[in-house]
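Excluded from the complex is one protein chain; the other protein chains are retained at their positions.
Order as written gives the chain letters A, B and C; numbering starts at 1 within each chain.
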Amino acid sequence: MAEVTYLEALRQGMMEEMRRDENVFILGEDVGAYGGAFKVTDGFLAEFGERRVIDTPISEAAIVGAAAGAAHMGLRPVAEMQFIDFISCAYDMLTNYVATARYRAGLPTPMVVRGPSGGYVRGGPFHSQNPEAAFLHTPGLKIVCPATARDAKGLIKSAIRDDDPVLYFEHKFLYRRIKEDLPEGEEILTPIGKARVAREGRDLTIITWSAMVYKALEAAERLEKEDGLSVEVLDLRTLLPMDDEAIMASVKKTSRVLIAHEDTRTGGVAGEITARINDQAFEWLDAPVKRVTAHDVPLPYAPTLEDFVLPQTDDLVVAARWLAAY
Amino acid sequence: MAEVTYLEALRQGMMEEMRRDENVFILGEDVGAYGGAFKVTDGFLAEFGERRVIDTPISEAAIVGAAAGAAHMGLRPVAEMQFIDFISCAYDMLTNYVATARYRAGLPTPMVVRGPSGGYVRGGPFHSQNPEAAFLHTPGLKIVCPATARDAKGLIKSAIRDDDPVLYFEHKFLYRRIKEDLPEGEEILTPIGKARVAREGRDLTIITWSAMVYKALEAAERLEKEDGLSVEVLDLRTLLPMDDEAIMASVKKTSRVLIAHEDTRTGGVAGEITARINDQAFEWLDAPVKRVTAHDVPLPYAPTLEDFVLPQTDDLVVAARWLAAY
Amino acid sequence: MTPTVSPPVSPAAPPHGLSRAQLHEMYYFMRLTRSLEERLVNLYRQTKVIGGLFRSLGQEADSVGSAYALDRGQGDFLSPLIRNLGSMLVQGATPLEILRQYMAKAESPTRGRELNIHYGDLERGFIGQISHLGDMVPVMAGVALSFKMRKQPRVGMVYVGDGAMSTGTFHEGINFAAVQRLPMVIICENNGYSFSTPMHKQTAVRQLVDKAAAYGIPGVRADGNDVLAVYGATKPAVERARQGGGCTLIELVTYRRKGHAEHDNQSYQSTGEIAEWEAKDPIDRCIRDYVEAGWATVEELAEIDARILALLDDAVGHCEDEPMPAAGTALDGVLADPARAELEWYRRIDG
Partner (left out) sequence: MTPTVSPPVSPAAPPHGLSRAQLHEMYYFMRLTRSLEERLVNLYRQTKVIGGLFRSLGQEADSVGSAYALDRGQGDFLSPLIRNLGSMLVQGATPLEILRQYMAKAESPTRGRELNIHYGDLERGFIGQISHLGDMVPVMAGVALSFKMRKQPRVGMVYVGDGAMSTGTFHEGINFAAVQRLPMVIICENNGYSFSTPMHKQTAVRQLVDKAAAYGIPGVRADGNDVLAVYGATKPAVERARQGGGCTLIELVTYRRKGHAEHDNQSYQSTGEIAEWEAKDPIDRCIRDYVEAGWATVEELAEIDARILALLDDAVGHCEDEPMPAAGTALDGVLADPARAELEWYRRIDG
């Protein structure tokens, strides 16, 4: 057993897959000599050489497009976006080319696009984004968002082995803040498409993912202590395809649902989840499905502003109390 | 009174605004000599000259970016995407630059990006898209989707006068199929942010927009005749900002809601509407909010496939019956 | 087809190391391209083509001559654009496939999902374009990257038009390929127009080949209406790429004699301009050159024409009455897993 950070777990997962499969390779800006802006690929160049660790020009569309072309030919590229905010520069390539390749043309496109996402780090509007919602409505993509070190490792490994294109959104706030004991010899493969009950509860469910899982757990603890409420926390882990079964199981158990995400509200992922719950478990609802999200503004830089715009543990507590009392 | 098509109404609206305000100008691919792929800007070059009708290179990001720069300086650009599918190439520019300019920097960015959207035209996966959902989660943008000739004109005029960036998604299936008498001297200005009750009803509401409004009206007629159901059809017209008031008014009246849109289901706009209804009118619901949308696949070309994937009037009828019987 | 030239008494050897049979084959593909498009025009007029129809009339030499420079035996790849029917035929696409695509038949290579010549085949070495211009450049860079990484002596070729070169993805893709010294040839077809937009509104360069300088790669310019000149310009670039010499940008100068698509009335093209290029028709020129040099007789070429017509009769007859795809197949294969998209709830209600 060794205690590893979220970042180190991700690093190890990629490392293991590159050792296991010659076809896996890495490309992105500054991933080689520098080891990536956050050092996620530190040591990769030394072990795998320039052939499999490619420093690219600042060209997100080309990085993603080239990954797709290589994937068609049987390779398994893992493309890094230096900050996930820059994935928007490859939006056309991902939604029109990559996502449709199998459907249009039967082209296998096993590839991963990953990068540091998320706020709470004083990164301002362009180094804090959560791009899940931007890709949720594109059939042909998978989206994973690990919250734990175990899943950071297990999901990158599963993503690399997956035969479909996977967007892997890691949360930079968790990189070095989260640590976990991970057995060294164990092959960790978190299944894509399966949620995880992060905490069992009976009175109310908080559905969430990524860094927000920890705020939900904190809130649950406080609600238990201060209000005697038993709160279930469901960590979705994969957003596409969504684990309806796990969601509905929890809804049917607690009948009260709070969906929490870090991204802005309007058009965010919580809308889709609300609709699915409406569709599949309406009769079990004892209260409206409620959302706790960022305010609908670009994410500002100043700590006072960022803290106000992003959802906080207190907000979850307040919202959960309201919902429990409904 | 003159009977004008949806396309002609849009054309007239732009023409009127260009005559009214020297600062309005048009840019896009083939908008000049050719008058646009669908002839929406036919005659503009002759009347306004090359200074105000600019044929651009195939560079959607530059078209949108240049429009933004010009807008900062007090001009009012109307940028055409030859097919709206190509707006994805300007996704970064729109979501990161244009949408945030006012918030970040107080920069006025009054501009319109418009183009032919939508399916039912055998256009295949890249000439049939509905990009509303892709921009719904971006604070700082407005989105309008006219269904009628009157609104095609009234919304383009309001969009051009608006001080915020507006995405204007016209539906190419309606271009020449929809005709309406529009009084010649009347200044038509459809307010942005206001929905329209396209048909009054008591038993059930279909919330929709753009070309789907006509299928909803057809379904409503059939349901009235065949089932004696009184169906209200709400044409949202603007998706961002969304007219919650009109939505809730209808929900409170009928207590049964079907949301219909042409785009794929997962991550589509219907999710957001469902969440808003949950949030603001849950107690009035007698049945789950249900969605009728395209199947979750890229839009295929063959008529047999396209007709299967896209929602049809029959689907609305079946779904409405189910909901009414709930 | 009545060339006014007479063959020389003792013909010179064909250029670029090509054999007589190869010259005939290049003629075959040019003629096949043209005749197939003519069939499609008929079918289009009969409203049997579902979407639009895009012609390459007058550009057959640039497609065929460039693609012919690839080595299919070595597994070379190409990615065509809308005017590169000829390139696809060289690479092994069949007229029957093309007809099925245009008519959205169940048996079409994309099973009715994509239109016209938007399809590919990894076995035969071509990848179907998407509509978004420029996007295939990075994708083909990735294909070429796989060749380089695996040390395979294979080459990738990608086509762009004078218009497509203005896109950001073209720039990012060619730059990526140039930096990585990938085995790739970028064929830029300068046909004077991008839809209605003349070249001087697309770029301020005089020659598109000037753009090579921005990527630190060699640029070559050739007469796109002379199939042998096209081949002669392309072949060395292909072989240099194969030997690790990196990318080349090749500008082929030609002209789009038809509109952007069949419904375009070409009001923006002068009739003089069109006539001028008609006089430079690549197929007429090929016949003239071949016969003059003694590389083919009029009869041999006529025999090829006849063979093509029979082939097309057969292909059209074969597919015209074929069915379109069954509706339910629309849900297959968005992902490998799950292999089928969900049927929406409203289609699962009985009655």
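By our rule, contacts are C-beta pairs under 8 Å (C-beta built on N, C-alpha and C of every residue); 3 or more make two chains touch, one makes a residue touch a chain.
Just so we're clear, the structure is a prediction, and the values are computed from it rather than from any experiment.
Within the full complex, the chain left out of the display contacts the shown chains A, B, C.
Note on the undisplayed chain: of the listed residues C:39, C:148, C:201 or C:260, the one touching it is C:201. Note that of C:59, C:108 or C:169, the residue touching the chain absent from this view is C:169.
Looking at A:218, A:279 or A:315, the residue that reaches the missing chain in the full complex is A:315. Contact with the undisplayed chain is limited, among A:4, A:53, A:89 or A:198, to A:89. From the set B:56, B:130, B:148 or B:274, the residue in touch with the chain omitted from the display is B:56, counting the whole complex.
Listed here are the chain A residues that touch the chain not shown: 29-30, 32-34, 37, 55-59, 61, 82-83, 85-86, 88-89, 122-127, 265, 290, 292-293, 295-298, 300-305, 307-309, 311, 315, 318-319, 322. Residues of chain B that touch the chain left out of view are 25, 51-52, 54, 56-57, 59-75, 77, 92-93, 96-97, 100, 102-108, 139-140, 142, 162-164, 241, 279. Where chain C meets the omitted chain, the residues involved are 166-172, 175, 178-179, 181, 200-206, 210-211, 213-217, 246.
To be clear about the criterion, only the chains that are shown with their structure count from here on.
Comparing chain C-alpha centroids with the centroid of the full set of protein C-alpha atoms picks out B as the closest.
Distances between chain centres, each the mean of the C-alpha atoms, put C farthest from chain A.
Separating the CA-averaged centres of chain B and chain C is a span of 36 Å. Averaged C-alpha coordinates put the centre of chain A at 31 Å from the centre of chain B.
The centroid of the Cα atoms in chain A and the matching centroid in chain C are 41 Å apart.
Counting partner chains per residue, chain C shows two or more touched chains at residues 110, 113-114, 118, 130-132, 168-169, 334, 341, 345. Each of residues 85, 88-89, 125-126, 290, 296-298 in chain B touches at least two other chains.
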